[in-house]
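Removed from the display is one protein chain of the complex; every other protein chain stays in position.
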Amino acid sequence: MPLARIDVAADYTAETVKIIGEVIYDAMTSTANVPVNDRFQIINRHAKDELVYPEAGYLGVSYTAKIVFIQITWNAGRRVEVKKAFYQAVAEGLHTRAGIRKEDVWISLIDVQREDWSFGNGEMQYAPKL
Amino acid sequence: MPLARIDVAADYTAETVKIIGEVIYDAMTSTANVPVNDRFQIINRHAKDELVYPEAGYLGVSYTAKIVFIQITWNAGRRVEVKKAFYQAVAEGLHTRAGIRKEDVWISLIDVQREDWSFGNGEMQYAPKL
Partner (left out) sequence: MPLARIDVAADYTAETVKIIGEVIYDAMTSTANVPVNDRFQIINRHAKDELVYPEAGYLGVSYTAKIVFIQITWNAGRRVEVKKAFYQAVAEGLHTRAGIRKEDVWISLIDVQREDWSFGNGEMQYAPKL
């Protein structure tokens, strides 16, 4: 169910882009109770002036052109501690497996409801809570 | 008011991309009470490695590189039955009018509030509920 939008600079290699997707999926399944094979990701590659971040940094974090913007739409209900563990797993994984600075890992979450998904066939696969 | 983000492979023809937009708009007006002319859509074309789906499928649905990712932001308040009818109308329409496999029709919804839109002129056209 999560849909991950991943926006990165066009000069990231195909190999690194692939690893970014794998890391996000692995972090979802290991920390956030996302089911196996529930992997849907949309990647956008960008020219330099299309990814904008504060040159002075924000909250003590500094950014480079290698910033990875990750925006995830998923079901509401995950606790704060789960989201914290997810953030950490993504940043650790991207650093360890792709050499990306942890400061360049930027994540935004959007919570939606169980009825807000169709995974194909025109069906609402997740029964809504009563 | 709905904003539809449509992400597809770059090798879809311009004609098919146009039909995809039409089908989504028609499904909105016929099943989900969206006003006539309320049609705002952003299409992104993608290289092969930019649209990621599970090779093994998910929940019994299998996907191909022709997958159509549709993410719609619209006003909260639509009932579960309306969302179900909308999913079905989009999948049916894309299959009938563009030959797209119904399994490749993937939809995500985001509910927002009436005050969350400006349709131009710097105005908030929808009066918020009191």
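Each chain carries a letter (A and B) given by its place in the written order, and its residues are counted from 1.
The working rule: contacts are C-beta pairs under 8 Å (C-beta built on N, C-alpha and C of every residue); 3 or more make two chains touch, one makes a residue touch a chain.
A quick note: this is a predicted structure, and the numbers were derived from the prediction, not measured.
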{"item": "Touching the absent chain when the full complex is considered, from A:Y12, A:Y25 or A:F69", "value": "A:F69"}
{"item": "Residue touching the undisplayed chain, where the options are A:V17, A:V34 or A:V90", "value": "A:V90"}
{"item": "Hidden partner interface residues of subunit B, rising order", "value": "3, 14, 17-18, 21, 35, 37-45, 73, 110, 112-113, 115-125, 128"}
{"item": "Hidden partner chain, residues of subunit A it touches", "value": "7, 44, 46-47, 49-54, 56-59, 61, 63, 69, 71, 80, 83-84, 87-92, 102-111"}
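Convention: only the chains that are shown with their structure count from here on.
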{"item": "Inter-centroid spacing, subunit B versus subunit A (mean Cα positions, whole Å)", "value": "21"}
